[in-house]
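Excluded from the complex is one protein chain; the other protein chains are retained at their positions.
So, chain A:
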Amino acid sequence: MMNAQYAYASEPRPAVAATQRKAKYRSDEPAGNLPPNRPVNIMYDRRIYRGNTYASPILPAYTQPDALDQQRQMQLKRKLKAARRAELQRRPRTPDAVEGRIHMEVQTELYLEELSDTVPEAAVGTQTDAFLDRAPSPLYIPAKLGVDVATQIADGDLFDFDVEVEPLLEVLVGKTLDQARAEVLEEAELAGLRRRQRDFAARRQAELVEVQRLEQAERRRVEEKERRKAEAARVLAEKQESAAKVAAASFAAVYLANLVPAALASLQDDGFFYNAREREIQQTFLPWLTSQVDARVQRLAVARQLLDGLLEAAVKQITPAAPAPAPQAPASAADPVASTTSNNSMAVDSTNQPDQPTSPANGSESGSAAPSTDEVPAKATDDGDGDADAAAAPESEAQPADALNDQQGDQKPSEGETAAADASAEET
């Protein structure tokens, strides 16, 4: 009885008795003749567990291995082993081989056979024969029967050019169109590439022009800047040069303002500017005059010495025992010439003015004249004529002029000699 609420994949079947289980061999009898399978009471089915299902299952006693049974099984096993062992021992075995030899399995059959476990194998290639495919069977065309009356031409029998040529034309036209289309596409692509190249070239050209414009503008600016800098430098240099010139001119003016006077003064100090007449007088005339005076005085002195000598000799002749007068040592030692001169002057005085005795005034004069060498020339000058005055007066000037005398003493000797000659002429 099936419950309508449940659906089974396989409907449960009652357990079947062991004796009624499926037989090992199929029965030849039809299935209808087989006895029906009677269900077995499940209570007697060993496969079904009976008892409490809530608690833990407790295996029944008969499921547990019985110790007695186990022992029996073990004994049985031992017996079997022993029997086997005994069987082996009972069977005669081949005795062991003699020492130095081994047993070999030898075939004793008449015809020896190689024994091996490997099964001999051989690879053999096979190929089907190159047979041609079976040609199709020719169409069966039955023999013609009867008499031809008319020829029936069905549709499709005759060669239709339009139909037959259509695929060829399609191929040709298609290929041509493909080729043309490819070429047109190629040309369009090339035209597009060239257009892009032209656009790029135009942009590049414009960019290049812009860059060049900026470069040239910058170059012009730099050149202008350099030009202006050079111009400013030139102007500055000119200004500096002008300022230097002005400064130099002013400095030169200041410097040269005193240059001429200073130079003139220096030259004058050095004696480059002189009065020629004065120089001539100083260097030529005066030395000559002095030399002349000196010579005359020398002559006078010599003359007086001679006269003194003569007088002394005369006096000695006259008075041989007259003591010699005491020498006047200081004056004569200091200036033997002065003393001689004084003596000479005295002699001159006495010579020139015999009427005038050597008075104390004269003597004072001489005395005053004798110790004073300075006065001798003055005296001589006073007593003398122009030549003595001329010789004494410029004597003070003769010393500074001595330096010039050496230089210019010989410059105008002719004039000096002429003047001395004139002076001596006047004196005489």
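Everything that follows uses one rule, which is that contacts are C-beta pairs under 8 Å (C-beta built on N, C-alpha and C of every residue); 3 or more make two chains touch, one makes a residue touch a chain; residues count from 1.
FYI, contacts and distances are computed from a predicted model.
Matching "GPI-anchor transamidase", "Condensin complex subunit 1 C-terminal domain-containing protein", "Probable cytosolic iron-sulfur protein assembly protein CIAO1 homolog" or "Putative exosome complex component RRP41" against the UniProt entry of the left-out chain gives the name "Condensin complex subunit 1 C-terminal domain-containing protein". Contact with the omitted chain, checked across A:I42, A:A83, A:V165 or A:A182, is made by A:A182. Contact with the chain not shown here comes from a single listed residue; of A:A201, A:V222 or A:A257, that residue is A:A201.
Residue-wise, the contact with the chain that is not shown comes from A:R213, picked out of A:H103, A:R196, A:R213 or A:R299. Residues 179, 182-183, 186, 190, 199, 201-203, 205-206, 208-210, 212-213, 215-217, 220 are the ones on chain A that touch the missing chain.
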